[in-house]
Structure formats: structure tokens, C-alpha cells
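Moving on, here comes chain A:
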Amino acid sequence: MPRMEKLIPRLKEIVGEAHLIRDPDKLKACAVDGKRPQAILSPGTIGEVSKVVAYANEQSLTLLPMGNGTKMGMSGIPKKMDVVLSTLRLNRMTDCDCENLTLSAESGIPLGEVQKRLLQEGKGYFLPLDPPFTERATLGGIVATNSSGPRRLLYGTARDLIIGTKAVFPNGDVVASGGKTVKNVSGYDMCKLLIGSYGTLGILCEITFKLLPLPERVTTLLLPFVRLEEAVQFGREILQSQYLPSSIEILNEMVVKKIKSPIVQQGNYLVAIGLDGVAESIERQVSEIGERAKKSSALEIAVLASETHSSFWKAIRDFSEGLVEEGSNFISFKSNFLISRCGEVMGSYEKIAKESGVDCGLICHSGNGMLYSYVFAGKGVRSKKEFLLNLIREFSSVAVKNEGHLIVESCPPGIKKRIDVWGEPRGEYEIMRRLKKEIDPKGILNPGRFVGGI
Partner candidate 1 sequence: MQREQMLEELSKIVGKENVLSSETDLLLYGYDASLFKGKPDCIAFPGSTQEVSEIVRFCHREKIPVIARGSGTNLSGGTIPTRGGVILHFSRMNKILEIDIENQRAVVETGLFTLALKNQLARHGYVYQPDPASEKVSTFGGNFAENSGGPHCLKYGVTTNHILGAEIVLPDGEVIQVGGKALDNPGYDLTGILVGSEGTLGIATQLTLRIMPKSEAVKTMLAIYNSLEDAGRTVSAIIADGIVPATLEILDKLTIKAVEESVHAGFPLDAEAVLLIEIDGLKDGMERLAERIMEICRKNHARDVKSAKTEAERTQLWAGRKGAFGAISRLRPNYLVCDGTVPRTKLPEVLVRVMEVSKKYNLTIANVFHAGDGNLHPLILFDERDEEELRKVHLAGSEIMKLCADAGGTISGEHGIGTEKMKEMFFVFSPQDIAAMRKVKKAFDPEDIYNPGKIFPEVQA
Partner candidate 2 sequence: MNREQLKTLFYDEVAKCNHCGFCLAHCPVYTVAGREWATPRGKNVLVKAIIEGKIDWTPEIEATLFRCTGCRLCTQTCFPAVETNQGVLAGRECLVDKKQYPKVIDRVVEALETHFNISNEPNINRTLWMEKLEDIPDHRFQKEKASVIYFVGCVAAFYPMAHKIPQTFVQILNKAGVDFTILGGEEWCCGFPLIQAGMKDKMQKLIEHHQEKVKEVGAETVVFACPSCYHTWKEKYQTNAELLHSTQFIERLIGEGKITFQNVADRAITYHDPCDLGRNSKVFDAPRNILKKVPGLNLVELEGNRQLSICCGGGGDLEMIDPALSAAIAQRKIEEIQRTGTEEVVTSCQQCIRTISGYARKHKIKLKVRDITEVVLDAMG
């Protein structure tokens, strides 16, 4: 790689020698879908990021932004990845203004650390995002992948919580959008463009969020059901009511087993209702929702105290992390669809998996029409490739039929090569390609990984 060698001195000059890594083991650890970078760069300031990106653009060097790398398996196979741009040194909380209920922080700081520090501010605050990889996911990674969790039902997602961003665009420009005000319609809402753009338009460097004071009380109701329809129907009933749950999750048996829920042991489907709010309202919701559950066919009604509450939700959020730790062979999917179709989609997926002879774990944000599914292919994935591809096609057509999409979040490279992880193309892709072309004409940011070949 002679060309790369020529560029190294300038890159070193920008970030400092210590922050340009070429150690083969470390490079290997950063491999994505079998592709390995030639260097890892860790700029320490937004100014340095700007210089790196400007230089990369000039030299047509492709960059793959990375925080703690929790979601590197998501999205398509990189067309090319010369350098990993690590955001980990951009780890400052730059403006923690709890009185104003806003926080500005750099993109490389893990959410877990942010939450810990907010907890200690005044009466206690939090950033109302609860995506997977609770501890390690960085703000930048969460926002770039528009990662969310069960509590989005009450608090929304990044698009609802972010009021400002500072990003380095492919030409090296530091582009600020929004700010510290909760309302802002000055110019285009560039924040929205960056959220969920998988680092293909700019390197997120600093993000400003809306904060909330900690709820007075939190609790969880666990309600097991025998039949999926019963579980779904109950979830729907709560959603259409005036109660204000923070989450309505439906888990299937496979998931319940894996998270080793210590409390509920029976039933095939578990409805988990998270409640945040003032003490009086929690009390009433626990008792009234419990009452309703009794009248429907819930097998039991368990109320989680605050400690078990936290560990339960963490286990749900970090479900795939747990699977990796236990060394499971799995393919994971994220599907979206109409809220009212949770039952159809979950039922169909289970049926398809059963017919294919594989186990399938389902975690559904039923109030949002989002489903995370995990297919356990067991050993010898290679030999099962064709039927797994078939299963993916079937899953996808179910999601599409219910006005949504199937996104493959993780799968072995052999399968990834044969599919578009983003699912069916949409009519709006052409304008997305035009956006990418205008903003990143040389295609230096994360090429090939996003929808429509972006």
C-alpha cells in the first residue's frame, strides 16, 4: 500500500503520532464484514476531525466513523474502508445546562457515562434514550444509527430529542445546525438529515439533546399470556387508553428464557409495561392495568421493584449483546410496520421460523410497531444459507405487506453478500442518492453501506 504510506505523515501531523494506530491486531479488531482498515485515527478535537476529513477528501481516502463499535455489523458491506475514524477521544460533555434542560456533548462519549453524570446533577436528570448496548454505545453511534429502545413510546427517538448537531461534512466544513433552543426553524433542519444517516453525510462531533428530570417513580408490570393474540390485544388496549406507559413490550418465550427473567415463569408471551411518572399516577396505573389484566387472560400480574425493574429492562435492551457473549449463532432483524399489525407480524415470523426448523426470539415495541427478531441458526450456518436466505425473503415480505420494512441487523458475511440488508428499495432513494452526491461527491464517508448503494 504505497499510496497510504504517503498520506500517513500528514495524518499523523494532524492528530499526533500517538493517535494514529497501525498495529495489525488492532486493525483486525476493527474489521467490518471481513474488510480491514489501514489505519485508525483518533482526532481529539472537532478541528482535528475537520482537518482529517478535508485531507481525506482531497486524497479520496475513505473513512469509516466508529465509536465503541457496538453496531459495526449493521448496514451493508463497506465498498472500501481506508481509515477508521474513531470518535472516542471526542468524549466531553461540553455544556450540561440542566436548568435549561439541555445537554451538549461530544459524539464519542458513551451514553452510560452521560446518564451517570446527569444522575448526579441537581435533582437528577436523564437523557431519555434507552438504546441497546446500554453501557458502551456512544452518543455518535446511537444517533448515526437512530438507535432506540422500549421507552421511545413515551419519550420518542433521537429525532424528537436532538435540537442541535455539529458535524464535519465531507469537504471538511464544520457544519452546525440547530442549537440550544427547544424550538428552532432557522434554516433547514440538518440535524434530521444526520440522524440515522450511518455516517454517510458527515462525522457527528457534537450533539445537543433535550433532557428531562428523572421521573418521580418508575415501575414495571409483567403480564404473561398463553396466546399471542391475547398479549397483543392487551397491549393495544393499553395503547388506546389514556394511561401513559413508557413502554409496552411483547416478548416471546424464547426471549423470556434467554433473559432468565426470575419472576415470570409461565406463559408463552410476556407483556412488559413500563411506567414512569408521579407516584400517584404510577400507583393508579399499576392497580388499574393490573385489574384489566386480571379480567383479560393474563396468567399472573407481577410488579417489578426498582432494582429488578432496571435489570429487566437492561436485559431486554442488551439482548443481542448477551447473545454474543454466550456465543450464539444468530441473525438479527429489525422490522417496522403498522402499530396494529404487531400480532400478524410476530405470528408470521414465528410460523416461518418454525417451518424452517429454527428458533426465533422476538422483542416487540408494540406501541411503536417495531420488532427485533433473532433467528438462531445453530451450527453449520453455511450449509443452511439457502433456507436462511429464503427465511429473510419471507420475513421481508411479511413486513412489507404490513406497510413496513425488514432490515437485517446482523448476519454472516456470506449471507450479507447475497442480500440488501436494507430490504426493499423505496421510491425516495433517488433523492437520497442525490443528497449523498451533493454532500459527498467523492463518496469518502462510509461508502456502500447505506440504502440504495449509498
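As a selection rule, all candidates are chains of the complex that A comes from, given by their letters.
The rule is simple: contacts are C-beta pairs under 8 Å (C-beta built on N, C-alpha and C of every residue); 3 or more make two chains touch, one makes a residue touch a chain; residues count from 1.
Just so it is clear, the model here is predicted, and its values are computed rather than measured.
Sort out for me which candidate, 1 or 2, comes into contact with chain A in this complex.
Answer for chain A among the listed options: 1.
Could you pull out which chain A residues touch candidate 1 in their complex?
By the definition above, chain A touches candidate 1 via 97-102, 122-123, 125, 146, 148, 156-157, 159-160, 169, 173-177, 179-193, 195-197, 201, 212-214, 236, 239-244, 277-281, 283-285, 334, 336-340, 368-370, 402-405, 407, 422-423, 426-432, 434-435, 437-439, 450-452.
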